[in-house]
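For this view, one protein chain was removed and the others were kept in their places.
Right, subunit A next:
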Amino acid sequence: MTTIRPSNSSSFPDKMVNPVFPPMSHSIGNGIRPPTFPPNVTPSNSSQVNASIFPPMMHTSNINPTQTPALANVLNTKINPAVSLPTPYNPTLQPPHLFSSNATSTPPLSNVYSTTMNSTPLAYVGNTNVNSSAPPLNTYNTSQISSLPTPPNIYSPVSNHPAIRPMYPTSSYLPHPQVSQQQSQAPSASYPNPQYNFNSNSAAAGHPGQSMPYGIGGNAVGTTNQQTNNNLNAPLSNNDMVDLLKEKSVINPFAEEPPMSPFLSEENQQMNCSPEVMRCSLNVIPQTKELLNKSRLPLGILIHPFKDLESLNVIQGTKIVRCDSCKSYINPFITFLDNTRWRCSICYRVNDLPQEFLFDPVTKTYGDPSRRPEVRFGTVEYTATADYMARPPQPAMYLFLLDVSHNAIQTGYLQSFCDILSECLNGLPGDARTKIGFITYDSRIHYYDLSDRQNGLFRVIIAPDLDSKPEDFLPMPDGLMVTLCECRLIVETFLNELPKIYQDNNETDSALGAALQIAGKLLDQTGGRITVVQTRIPNVNPGALHELISTGGHATKEPTIIGPTSDYYKKLSLDYASVQIACDLFLLNSHHIDLATLSCIAKYSGGEVKYYPGFHSVQKPHEVERFENDFRRYLQRKIGFEAVMRLRSPPAMAIQTFHGNGFVRSVDLLVLPNVNPDAAFGMQVTIEDSLAHYTSVTFQAALLYTSSKSERRIRVHTLSLPVSSNLTEICSNADQEAIISIIAKMAADRSMTSSIQEARDAMSNVACDILKACLSNNLSNRAFSLLVPYSLRLIPLYMLSMIKSTAFRAGGAPKVDDRAYYLDLCKTLPTQYLIQILYPDLYPIHTIEDKSQIIQDGEDELHIPQRVHLSYQNIDSHGAYILDSSEHIYVYIGKAISDHFVQNVFNVETFSALPLDSYSLPELENPLSMKIHNFLSYLIQSRPHGVAIHIMREDSSNRQLFTRHLIDDKSESTMSYVEFLRYIREQIVK
């Protein structure tokens, strides 16, 4: 969850992070271009790691001239397996020590070293060394040329090592002693020898450790392990077919992994940015539009551009190299024609390479452009120059708009809000210029002058006359937004006093519309972030909305219009977007609030909407906790101001539609007044021309933003995918989760423009079409089976769950607000959380001790039970279950649960002694309780947002909250999963 940044020291090369990271051979590119630039080729990562760490050992080896070549080789074979890695690693590389050890080294030691080197018989240094038997000084020189880093440079990697280490599980190089041979091969750019020998073996050996260049947010070690295990557990590969009618359990017992395109070399996959940041619904792009239509699969890119990354390469101070024609940034998939030119991977234009680019910041040498981080990593961040600014970077500005009407005071949120804000004041991202301000409103607007530092007091100013355009009234422009570091004490006093001021407020109206206009006025010179906490529908003009009095928020029949009922908030939002203001909404309503209309204020200004229906500080402790955790995260997470994001795609492709909160400024440009790490975007892409002359296509998303430290930065994500004309290949490499995510976005649009019924119909048609398209390839067995590629096996299940989800379902008449909220989520949530909302994870926890996957994390053991299908078949009244739907976790206790379990987990004697509903799990000192606790906290930590935990007995009146998620089963108006499959089959055969 934290972003590990490189140390921001002053000199440029130190800022190039990751000196231990090896360059990769990008010349293998997408398989398009031959290696045109031989010296680029450094075979593997770990080899580079070693190369930079080991070179002194080569020097040591040189002082061993007495050995005959033959002997060296013999020794080599014998000793090599015995080389204990700790020895090579032990050198914490004290250079004087090593050099002095050259002179005094004892034969056995030097033997070990020489073997490591000689084991590659063709290695250049080794050969020189052995054959030439030149005077030591001479050999020393040779090896110095061939060894990459000069001694002083060796140390920077080592010192930086701990910071980057998490990305490299030690295991990755430990089992491969032969990797150390690579030291002698480490190429320098000027290296003249063409018969340069590669040890492909060690190149491959370098990969496992790097297979996850970006650990999944939060718990890196655990997840990595889990994924490794996952691979082992996965019974089927992408190419296999699954018969859905026979296969009972299609979901993966552990987390679903995004499929990797098999046509990309392993190195290319690593150069692509992480699938969590950017993924495409098809991992093999169809060659023509006709083929895409034939596959019936949606083509779209899902981007989570500002996701918190474990490590990020920040490139500072150099000229940013971009293509002259398409303006894309240099990336790992370009080709270097020679040292002065490169070919763009998006538009294939040949561009000049500036001289600075040849400088390798790690080694401080010139000559080899392939070592630059820009061409090694799919995700890099640049610090931008003044060319990328329309105005000086803005300071961080935070304005809070609080509802203090009677209704709001009743919910008691103000206390939580003030407590958490004063607790997080230090954590607010920003610098010395950061400003903060507050406005509260009921039927009037209340301003707070926090600038009186002498007395440490604040003043409340109440707008006098509401009837005559309150939005024009700005009592004093200066004291309302105050510099946080200067006026911290007053702000703290204010936050202490605020809940007391309004505890007896009887004013029930809410003038949100006017407050938003005033907020816009306050920030229009600078831009910034407006945070609104609203508990009731605004009912004072401007911006008054109508309550649904007749139905009390419950639509009796399906609402025909779920779109906004007024464009007041949309227009305001567009005004905000043009002056770089974003607005985030926290809705804590217990009655209808017209979320569909209010959310427009966030939708087009790049904000987000958080929704806590029925929030009450006493009655709903779990919702309060969710709000508090969300709000804490909200205040402390990174923020980017005045941002724009552009997606560049090959000229033969075009972006059709953007999904997500932001304003589409032009065909490929999204304006995001604020960007936050939890916002995701989707783009539907069309193929306009044939891609026949492409072997791969590259998409590049560039996010230009102002950091909270007032620095202009560009974050660039690049994704390259192969092109194919084979339908089977396309289908078997589809990314089903991404497909579902794209379809959800399209369906949300459809239900806005036409109706939800139509969206549902469209979804089941899409499911039929997709399966039909991939079935038509293998007509061999048609009777009583539904053979689909493994990579599309979840489509029917997820599609059914989407049809039954709160956003789209027909029966059960969800509140209009709930529906609007979940429709919004379809468009804005990152794929993994969206899938979790559509098809929650169900884990049986009564068997956690026998049937789980165990992950070791240092001392701790984490037991992860296997996921099961959401069906009553899997629910046993003897069991206990955890259902995780991203925002809520339900713990469901069957009524015939063993007393042993209840005693160990809940510390009560029998099931009947349990409360019907409770909101926290006692922490007890026994293995079962600890395992469940560990697992629960693992679940909670696996997401950035807060979560509400609700523990319920089987006979609780709230059990419907749990049972409505059992999607595989039949309900009054909907099909069961098996019925749905049969329905699809009928449609296909028809």
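Convention: a residue touches a chain if its C-beta (ideal position, glycine included) is under 8 Å from a C-beta of that chain, and two chains touch if they have at least 3 such contacts; residues count from 1.
Convention: contacts and distances are computed from a predicted model.
Between the names "Translation initiation factor eIF2B subunit beta", "Protein cornichon", "Cell cycle checkpoint protein" or "N-acetyltransferase domain-containing protein", the one given in UniProt for the chain missing from this structure view is "Protein cornichon". Of the candidate positions A:289, A:570 or A:709, contact with the unshown chain belongs to A:570. Although one chain is not drawn, the whole complex shows that of A:271, A:436, A:655 or A:680 it is A:655 that touches it.
When the missing chain is restored to the complex, the residue among A:667, A:854 or A:989 that touches it is A:667. Annotation for subunit A: contacts to the undisplayed chain at residues 563-568, 570-571, 574, 578, 603-604, 654-658, 663-667, 669, 686.
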